[in-house]
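All protein chains of the complex are present and in place, except for one that has been dropped.
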Amino acid sequence: MSSNLRLTVSCPDRKGLISALSSFISMHDGNILSADQYVSDEATFFMRLEIEGEGFGLSRDEFAGAFRPLARRHGMDWHVSHTDTPKKMAILVSRYDHCLTDLLWRWDAGELDAEIPLVVSNHPDLAPRVEAHGIPFHHLPVTKETKAEQESRVLDLLSENEVDLVVLARYMQILTPKFVDAYRDRLINIHHSFLPAFAGADPYRRAHERGVKTIGATAHYVSEELDAGPIIHQDVAHVSHRDTVDDLVRLGREVERRVLARSVRLHLEDRILVDGNRTVVFE
Amino acid sequence: MSSNLRLTVSCPDRKGLISALSSFISMHDGNILSADQYVSDEATFFMRLEIEGEGFGLSRDEFAGAFRPLARRHGMDWHVSHTDTPKKMAILVSRYDHCLTDLLWRWDAGELDAEIPLVVSNHPDLAPRVEAHGIPFHHLPVTKETKAEQESRVLDLLSENEVDLVVLARYMQILTPKFVDAYRDRLINIHHSFLPAFAGADPYRRAHERGVKTIGATAHYVSEELDAGPIIHQDVAHVSHRDTVDDLVRLGREVERRVLARSVRLHLEDRILVDGNRTVVFE
Amino acid sequence: MSSNLRLTVSCPDRKGLISALSSFISMHDGNILSADQYVSDEATFFMRLEIEGEGFGLSRDEFAGAFRPLARRHGMDWHVSHTDTPKKMAILVSRYDHCLTDLLWRWDAGELDAEIPLVVSNHPDLAPRVEAHGIPFHHLPVTKETKAEQESRVLDLLSENEVDLVVLARYMQILTPKFVDAYRDRLINIHHSFLPAFAGADPYRRAHERGVKTIGATAHYVSEELDAGPIIHQDVAHVSHRDTVDDLVRLGREVERRVLARSVRLHLEDRILVDGNRTVVFE
Partner (left out) sequence: MSSNLRLTVSCPDRKGLISALSSFISMHDGNILSADQYVSDEATFFMRLEIEGEGFGLSRDEFAGAFRPLARRHGMDWHVSHTDTPKKMAILVSRYDHCLTDLLWRWDAGELDAEIPLVVSNHPDLAPRVEAHGIPFHHLPVTKETKAEQESRVLDLLSENEVDLVVLARYMQILTPKFVDAYRDRLINIHHSFLPAFAGADPYRRAHERGVKTIGATAHYVSEELDAGPIIHQDVAHVSHRDTVDDLVRLGREVERRVLARSVRLHLEDRILVDGNRTVVFE
């Protein structure tokens, strides 16, 4: 059994949690490959452990049964994943192709350990790009009248494909609370500004009007409130008076794709734990 | 005459402006050391010229008379300064010392070509720091009742000292429109966020609450609206979930002093031209 | 005639050059859209001018004849290009696809104003990637014995296609002085380190061994000496002890493609002038 385990845990902080967790693993002859830990100001304990599968005494089926009593005693939220079972990731996209193209290239290059069972778009334009990678492309157009129905069909597709992570790679539709709730903490959006600046529409034009000298991009989990969910990663680029709105769009694409790809990678490796409206990121 | 000239010009764009300006200088046997030019989207022409003083045919007294007809013909706003006459810079400060200390150190190190005839503070704390550099320190305390009167005394001091540039190095008082108007485009503030995010009070605490992964600082000319004036320079630092509000304050100090010092230097070298609510920065 | 002109000039510095150049353009009713100028420590004058084609009194055929006397008088090296005539760019590549893919995506997105008449590789792997963009792909394998002959065929292909710019997008062959000389200042290489550190082979492995905390990439014009030509642009990424050589490779790819793309764009817009073993870059 060459697959390793990743265990993430959060619970109220108290003495002895690291000892309890590491002893549990030692007791079953497990080897901890890496351990990251953090206690928030509000005294919540977060931990991520990578455990070598080789030699570990608990089979995949046995783990939950053996771990549950310990988890219950400490009130733990916990999640375990196996490195031989990549997450299933869906990408939603509209017409802008830079984030999609970059994710697909990185996926081909082995940077993103995921299956991609489908890409969904409200426009047909990017079908060839997606299908060239052997990935099914679903064109589900949307109008004001069909919005609810279209979203419902998207949700059906995600569900049929047992999707673990939904990436909004510049998907220009606002999702309903029902969608957001179904994929809470598993729905990553890239916003083309350094939030909270320029939340909402048309950030590059507004950045240009304000005369900023720095533009940015923000990847975050989607919550009910627009562009207000837990931030995963942000980065910026310097700009000058010479840069037109078109230049900001061009320079911003660079930042957007970098920030999104890094965030997706962190999620796929179970490195992000959500702490209220903040994220704990174990890099 | 070893002093060089810096000429900055802005006017409606039209054909032949560079030729007109450079020919004017050539005609008087001037040597252009550097030239920067920019035309905005709104067809405003901006230019900055450094002219060697040695060999230039126009004396300091003659320049304006010779240049004015050309300027008038093209509707130019223009300004000339001489490198042997450093600007007079006043610093206003409250209790935080990092920006002040950094400016004074750079001034000592020869990075800032200015005279500093005075530092004004509403608190007495930083007097020894300032006086150690041989600079007069004026303590003008302020209460709600004495605000108008105190500001009036500050303005008098600035005027008596013929101050060209006022730097708010974390001066924790909001200035009246009268003050802003008196030093329009000559009044630099450092705000401890990447504007327009977190304008107003307590940006580090709000940044922490929002869970941002990047903090920043913004230097801008002060206008009537709080934290909304033309931005000169911005920079950021990456932060993580481990950083408390105190850590953000500490990391932010680093960015604030760097951003402010660079902006002051650019202003002192006449490298910033204001274009409505934006800045043209010839670096 | 909607095409604009870009004129770049370098010559020994002397009084009146800006005036002479701008007057020449004014004399022929030209409108200068942008002007950048620089004088080096060694008193060499560099200038780049963008001139509006609309209304300019000199036709494409007349320009050289009209300008040559002025250029000769001042000993100018000069070059004029027209914005309706994109440069012809060839890409040489081996097996790594990240720089190639990124250049092609940017070209599709309109970021790079060039024709790409051919891509040449010593491996067949990337043919489908290139041909999907409608660009001819030439596979010219190379062995120790056929190296001279292969390079000769590459040069023939470049010549037949009247190539203006050759981009080495991780082309893993060292070029002969003959090749370098044929495309001097028109041959851009991306090296996967911040030169002069780790010139030569295997920089990521050597960076890892040295335990650096920053990796980088450098785009430069190729000269006879390996990795020693004029540097165009450099950028870096921060790394930590957790990053393996494979991580450095992955993080480095990101920097390489960004640095190369920016350098190619600058070259295509005639923004780079070579000054001995340095570059003047008018951004």
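Each chain carries a letter (A, B and C) given by its place in the written order, and its residues are counted from 1.
Following the convention adopted for this analysis, a contact is a pair of C-beta atoms (placed from the backbone, for glycine too) under 8 Å apart; a residue touches a chain by one contact, two chains touch by 3 or more.
Since this is a predicted model, take the numbers as computed values, not measurements.
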| note | Which of B:T101, B:S152 or B:N277 touches the missing chain? It is B:T101
| task | Quick one: say which of C:G57, C:P141 or C:P196 touches the chain that got left out. | result | C:P196
| remark: Given C:V142, C:V212 or C:V249, the correct residue touching the omitted chain is C:V212
| request: Write down which of A:I32, A:A109 or A:A228 is the residue touching the left-out chain. | output: A:I32
| message | Suppose we count only contacts with the excluded chain; which residues of subunit C make the list? | response | 38, 40-41, 194-198, 210-214, 216, 230-236, 240-242, 244, 275, 277-281
| field | Absent chain, residues of subunit B that touch it | value | 97-98, 101, 105, 109, 111, 132, 242, 250, 253-254, 258, 283
| query | So which bits of subunit A touch the chain we can't see? | reply | 15-20, 22-23, 25-26, 29-39
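By definition in this document, only the chains that are shown with their structure count from here on.
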| field | Turn needed to bring subunit B onto subunit C - CA fit, degrees, nearest 5 | value | 180
| query | If you list every residue number at the subunit A and subunit C contact, are more than half found on both copies (same) or fewer than half (different)? | reply | same
| task | Take the average of all CA coordinates in subunit A, do the same for subunit C, and state the distance between these two points in whole angstrom. | result | 37
| request: At least two other chains touched by the same residue of subunit C: list those residues. | output: none
